[in-house]
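Here is the structure we will look at, set down as C-alpha cells.
The other protein chains are all here in position, but one chain of the complex has been omitted.
And now, chain A:
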Amino acid sequence: MSLTTAHSVVAPSANSKRIAGAIIIAYALISIVPLLWIFATSFKTPPDSIAYPPKILFQPSLEGYCNLFTTRTRQTPEYINSLGPATSFCDETTRMRNMVIAGPSNFVPRFVNSLIIAFGSTFCAVFLGTLSAYGFSRFKVPLADDLLFFILSTRMMPPIAVAIPIYLMYRELGLSDTALGMILLYTAVNVSLAVWLLKGFIDEIPREYEEAAMIDGYTRLQAFWRTVLPQATTGIAATAIFCLIFAWNEYAFAALLTSGTAQTAPPFIPTIIGEGGQDWPAVAAGTTIFLVPILVFTILLRKQLLRGITFGAVRK
C-alpha cells in the first residue's frame, strides 16, 4: 500500500502540502487561543484579569487558585493587623485585599462528586454494555436490530425532556440530589453508547477463539471470561474513556437534578463569584483543573476518537 502511494501519480505536490500545512497550523493555533487565554487568566490577579486592553504579559499569581479553594470575608485593617503572621501564601494574598480566609470553598466536594459520579456511572455502563454487546454479537437474539435501535433511540431525547419526569420520579423515590441517582441516570445515558461501541469491538474478535476454548472444555461463560474479555481490553478501555468524558462534562441533568450535596463541577464552576461580579481568575482556575483530565484523555484516545463520536458507525 505504502509503495503504491509513494509512486502514485496523484500524491499531492510538495507545494500544496506546504500550503495545506500552513492553513491547518494557523487554524489549530487560532482555535487553541481561547483555551490558552483561560489558562493564562487562572494565573492573573483579579485586577489584571479585567484590565483594558487585555493583558497578554502579566505577573503570574496564584490568587485565582487561592480564591477557588477558599471562601473569604472582608475585615477591617485593624482586625487583620491584630492577627498573627500569615501562615500560608493564600493567607497573605487574601490579607493584602483586606480579607481573611473564612474556610474551604465547595470546589473540592463538587470535584469529588464529579469523580464519584463519573467513575461510578462509567463502571456500571461499561459492565452492562460489555455483557449486552457480547449477547448481541454472539447470540441470535430475537428482534436484535429493533432492540439495538431502541437502545440508541433513548439517546435522541432532549435531556430537558427526560429531566421533567426523572425529576418527579426521583422526588418520589428520594433520589433527588443524590450521587446514586446521578450514577443511575448517567449509566442509562451511557449504556447506549457502550453497547454500540463494544458490539463493534467484539464483532471484530473472531468467534473461533471461543469455540476452540469451548472444545477444550470451557463453558460459554468461561470462554467469554478467558478469551473474549482479554481481547476486548482496548475496546473496553476506549469505551470507558468515552463514558467517563460524557459523565464528566454533563451539565443539563446535573443542573436540574442536583443542587447541593450531589452537585457536580460543571454546574458549580459558573457560580463562583467574587465581590462585585464573577471572579474570573477563580473561575478560570476551576475550569483549568476541570479540563486537564479531558486533555489527557483526548491524547490517549486520539486513535479511537472517530469510532467513539459516531457510535461505532465509522471505524476507519
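Remarks
Please note the rule applied: a contact is a pair of C-beta atoms (placed from the backbone, for glycine too) under 8 Å apart; a residue touches a chain by one contact, two chains touch by 3 or more; residues count from 1.
In the analysis below, contacts and distances are computed from a predicted model.
Among the names given as "Spermidine/putrescine transport system permease protein", "Molybdopterin-binding protein", "Carbohydrate ABC transporter membrane protein 1, CUT1 family" or "Phosphocarrier protein HPr", UniProt records the absent chain under the name "Carbohydrate ABC transporter membrane protein 1, CUT1 family". Considering the full assembly, A:Tyr134 is the residue among A:Tyr65, A:Phe107 or A:Tyr134 that touches the omitted chain. If you put the hidden chain back, the residue from A:Thr45, A:Thr94 or A:Thr187 that touches it is A:Thr187. Annotation for chain A: contacts to the undisplayed chain at residues 4-5, 8-10, 12, 16-18, 20-21, 23-25, 27-28, 31-35, 37-38, 41, 49-54, 128-129, 131-132, 134-136, 138-141, 147, 150-151, 153-154, 156-169, 171, 184-185, 187-188, 191-192, 195, 208, 211-212, 214-215, 219-221, 245, 248-252, 255-256, 266-267, 269-270, 278, 280, 283-284, 287, 290-291, 294-295, 297-299, 302, 305-306, 309-310, 313-314, 316.
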